[in-house]
Every structure is written in structure tokens, then in C-alpha cells.
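Shown here: the complex without one of its protein chains, the others still in place.
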Amino acid sequence: MQTTMQLHYEIEQLLAAYAALIDADRLEEWLDLFDEDSQYEIIARENVEQNLPLSLMLCDNKDMLRDRVMSLRKANIYNIHVDCHVLSLLRITSAAEDRCSADASFALFQSNQEGESRLFSVGRYEIEAKPSAQGWRLRKMRVVVDTGAVLTLLATPI
Amino acid sequence: MQTTMQLHYEIEQLLAAYAALIDADRLEEWLDLFDEDSQYEIIARENVEQNLPLSLMLCDNKDMLRDRVMSLRKANIYNIHVDCHVLSLLRITSAAEDRCSADASFALFQSNQEGESRLFSVGRYEIEAKPSAQGWRLRKMRVVVDTGAVLTLLATPI
Partner (left out) sequence: MQTTMQLHYEIEQLLAAYAALIDADRLEEWLDLFDEDSQYEIIARENVEQNLPLSLMLCDNKDMLRDRVMSLRKANIYNIHVDCHVLSLLRITSAAEDRCSADASFALFQSNQEGESRLFSVGRYEIEAKPSAQGWRLRKMRVVVDTGAVLTLLATPI
């Protein structure tokens, strides 16, 4: 039981850091949470349920994710919004010595430069993590969004 | 302290499963979280504060809840929305060997088939659980909603 609770705590803190680093626009440090061999995907729930492979965003390795962050830095000179993630309770869905799966729902709010906030997206993180010398790292992060409509506006990661 | 933390963890995971199973539309498995002798109630906060017994939904035993789920399956052939629960931090409010009470706030978001999400309801879960051979089960779930207005549209459980 202690092992389970400790694992839960460690993955929860990995996800909390993930969200806090996006919200603080510290995307370079956010990258550090990913394993070199990792996948990041944003996909509409509708597509998951219909077994359609079409993603809203897919980075198949960490270099693609690095490119994404770098282009954000160049393309978006002005920070036109700030993010605020609110994460729900995390669940460990499977665990072994060298890997761990978990999920947690989230709501993502965005605020504009006038200080007006709105709901941007809701959905569920599906996490695969592996241990490293620096603690757990993301092997795969799949963001399944219920909110497919507005995500044509997708700029920063979720 | 360890006992308290472990209990907190177990009830938190019960609530996380409760929300995840509704969100995944796996209501038959959601039913399994309830004890045979259980009560499920949705009530407006206004009525709780004025000591009015009027509920928005009341299932006084598990068979009533089973009926509810079965009629949902027949009546709603098309899934006109998907749910996403975001749960706040859980608190154990009382604990004994054979029972436990807890509460946690929540926000429930619904997304339609166009992939547009909106806030559907906010409120607080008031949980009474009892131990079973399969872990903690819900003896009583009272959903106290701040959002009394839209809940005339209430179809799926909260």
C-alpha cells in the first residue's frame, strides 16, 4: 500500500509540475519532463472513440517537441494569453518497475491581456512514465480533449 | 498519521473512479461502486441550507439507481454530450472502522457533438463509504449543487 501511495504521489507531482511549467510559460523546463524517447499527442475524444488516428497535434519524438517550443518562442513574440490548468485527482491505471500509466482530467482556462478568463478546454491526460535518474519522466503524454471545437486556435501545449 | 493518509488515499481513489466512470459513460461499472444498501441524491444547496427535503434526484436504494441507468440506456440512444469532472482536494470529515465520511468540491463540464464545452454544474460531493471485500463502497452519495438552474436538464448522474 505504501508503495502504491508513493508511486501515486510521484506521478501526481510530475503532472503538477507539467501544468505549472506551462502556466508559467517555462516551456524549456517543461521539455525536461519528457524522456528523450517520448511522444506528445493532442487528440479529440471523438477520434479516440471512433478509432480515428487523426491528431490535433502529434510530436513523435522529443526533437519535434523542441522544435514546437522553439517556433512558439519565435512566432509568438507577444504573449497574447496566459494559461491556468486545474487538475483533477490522478489515478494510477497500471504499474510495473520500469513503467507506469496514469490518467487525470483537467480544465484549462485562458486569460487575455484585459484580464478576462474563459474556459479553453477540458479533457483527460493519459500518461505513460518511466523512471530516470532525475525521477519519473514522460514517455508518452496523450491529451484527449472533449473540446474539439476551439482547438483550431491551438498555439501553446495543453 | 499513516492510517489517516492511507484512508484519505483510498477514498480519493473511490471518488476518482466514480468520476472517471461517469465521464467514460461506463455507468454499469459506476453502479459497482455503490453498496447494495445505498442512497444517491442530487439536491440544490439552497434546499440544504433551508432544510427543505426536496431533491433534484433521489434513489433510495441501489435498485432505483440500476433502473435509472437502464432507462438512460434505452431513452438516450444518441449520446448528446460527454461529461468531464474536475474534482477538488478531498477531505475526510469523520472516520471509524466500519464507515467514513468525506467531501470534495467539483466542477462538471459538458461538451456537445460540435466539440463545444461549457460549465454544467458546480457543487460538493458528500460521501459516506463503508468497507467491503472489494474495498470501500458508497453507502451514501449526496451531490449538493450550487447550480440549481440548469439541472432541469439533468439526464446522466453528476
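Going by the order they are written in, the chains are A and B; count residues from 1 in each one.
Note that in this section a residue touches a chain if its C-beta (ideal position, glycine included) is under 8 Å from a C-beta of that chain, and two chains touch if they have at least 3 such contacts.
Since the structure is predicted, the reported quantities are computational estimates derived from the model, not experimental observations.
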Sole contact to the chain not displayed, among A:Gln6, A:Ser71, A:Thr93 or A:Ser132: A:Gln6
Sole residue of B:Glu28, B:Asp67 or B:Asp146 that reaches the chain not shown, by the stated touch rule: B:Asp146
Options A:Leu87, A:Cys100 or A:Val144, residue touching the unrepresented chain: A:Leu87
On subunit A, residues whose C-beta touches the chain left out of the figure: 2, 5-6, 9, 12-13, 15-17, 19-20, 23, 82, 84-87, 90, 107, 109, 111, 114-119
Contact footprint on subunit B, counting only the chain that is left out: 1-2, 5, 8, 44-46, 86-91, 103, 105-107, 119, 121-124, 146-151
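Just so it is clear, only the chains that are shown with their structure count from here on.
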For subunit A paired with subunit B, centre-to-centre distance based on mean C-alpha positions, whole Å: 26
